[in-house]
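Written below as structure tokens is the structure these notes are about.
All protein chains of the complex are present and in place, except for one that has been dropped.
Right after this comes chain A.
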Amino acid sequence: MSSVRMKFLCDLDRCIDCDGCSVACDSGHELALDVRRRRVITLNEGIPGKEFSTSMACMHCTDAPCAQVCPVNCFYIREDAIVLHDKNTCIGCGYCLYACPFGAPQFPRGGIFSTKGAMDKCTMCAGGPEETNSKEEFHIYGQNRIAEGKVPLCAAMCATKALLVGESTEVDRIYRDRVVARKYSRGASQTPSTYPGNAW
């Protein structure tokens, strides 16, 4: 069990900027309008041969920097490497956002004096510390599809199956097989296999 490591991978040759993943996420988790856990963006738009799109959310990093900097230590990393946090402990300081390489943590606005609400980010559809599949868990964190044995919404909804999520060796194998079969590859945006800090 502990050898299972979940990861995200977005195949840059397949993503067509349809926004299926982000719409599925926003809608399925009933997110507030100002929170976008997943986003699709096109880079080098209009430059022939260089334009590509990718889908990005929390990448559930190894030794996640967000969890390292949180002053109230509200993060917990599951055995399967999914990085989750407790919104009731979070104080909305924003440090996790400063530390995150992918700009994943989000802060709903609109509290009194426009204070930042508790941090919100992708849960890889694994809910939160609340009782699994309870009303509270859904209300605070969204669907817990992992507990139901389902693939996270974004990847399930991806029309071209550019976005993959699952056990890391399996995800890597699928991507490798694809590249071998189609004989070209622009690359992938994926969960870093080592702590980003190690790259320094």
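In this section, a contact is a pair of C-beta atoms (placed from the backbone, for glycine too) under 8 Å apart; a residue touches a chain by one contact, two chains touch by 3 or more; residues count from 1.
Convention: contacts and distances are computed from a predicted model.
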Which one, "Formate dehydrogenase, cytochrome B subunit", "Amino acid ABC transporter permease", "histidine kinase" or "Iron uptake system protein EfeO", is the UniProt name for the chain you do not see?
"Formate dehydrogenase, cytochrome B subunit"
Touching residue (missing chain; options A:C93, A:V151 or A:V179):
A:C93
Consider the whole complex, including the chain that is not shown, and state which of A:I16, A:L43 or A:A159 touches that chain.
A:L43
Missing-chain contacts on chain A, rising order, are 33-34, 36, 39, 41, 43, 54, 56, 65, 68-69, 71-74, 88-95, 97-99, 101-103, 106-107, 113-116, 196-197, 199-200
